[in-house]
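Comments concern the structure below.
With one protein chain held back, the other chains of the complex are shown just where they sit.
What follows is chain A.
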Amino acid sequence: MAQLAMNRPEVIQSLIDGVDRYNPDNISILEEYLATQCQNEEYDLMANLAALKLYQFNPHLTNDRVIINILAKALTAVPAPDFNLCLYLLTEPMIIDESIKQLTALHQLLEQSRYAKFWETYKSDSAYEQLVSEVRGFSRAIRSIVARVVSMTHQQIASSLLESYLDLSGDDFAAFVKEQNWELKGAIVQIPVNKDNEAKTVVIRENIKFEQLTKVIGYSNEM
């Protein structure tokens, strides 16, 4: 849910808001919408969950490729819990399917922030690339997840480490750093201070609301 679909078409909006979402005839609309998301590097969790819901109620409609695409899309939303929210709508026999198991393995690595291991696994078998092949800009999306987490956590990071997190090197790496407005200083990448990576001590002060005082004000009236 981190990325809200800003340009959700009206058709889809009214579909997921009303009882029409249960109408099996609408599955094709949701499937096409997913295809558009994959094409245009957009993401709309609510619509995709509505598609999974229709599969949940009408198992005969289930389209494995669509489920794979939805899950691959959800991978690009980490650290939001979207991937699991999709899994909950599937069934036990479905999630032990080989493709879904592979996607789940990738998801676990991302959740655990084992980025170097993620890329290693991802490239170890062409099956993985095949799974996410319909999601345009998949690698780019994963890299921006890494960038977000790294910039939340670090002010400075060794460039060799960052390279392994991003699976980039040389000019590509330099270009990526520049694109993020980070600074490459020798063997170190400098990340500007933001609200998540500054670690400042805050004293939380008590905030007294008017309602808390009503009783006391009441006493003063009695006097």
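The definition used in the following text is that a contact is a pair of C-beta atoms (placed from the backbone, for glycine too) under 8 Å apart; a residue touches a chain by one contact, two chains touch by 3 or more; residues count from 1.
Simple rule for what comes next: contacts and distances are computed from a predicted model.
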item	value
Chain excluded from display, named as in UniProt, from "Eukaryotic translation initiation factor 3 subunit L", "NEDD8-activating enzyme E1 catalytic subunit", "Ubiquitin-related modifier 1" or "Multifunctional methyltransferase subunit trm112"	"Eukaryotic translation initiation factor 3 subunit L"
Contact residue for the chain not shown (choose from A:181, A:201 or A:221)	A:201
For chain A, residues in touch with the removed chain	1-2, 19, 22, 45-46, 49, 53, 56-57, 59, 79-81, 84-85, 87-89, 91-93, 95, 108, 111-114, 149-150, 152-158, 161, 188, 196-206, 208, 212-213, 215-216, 219
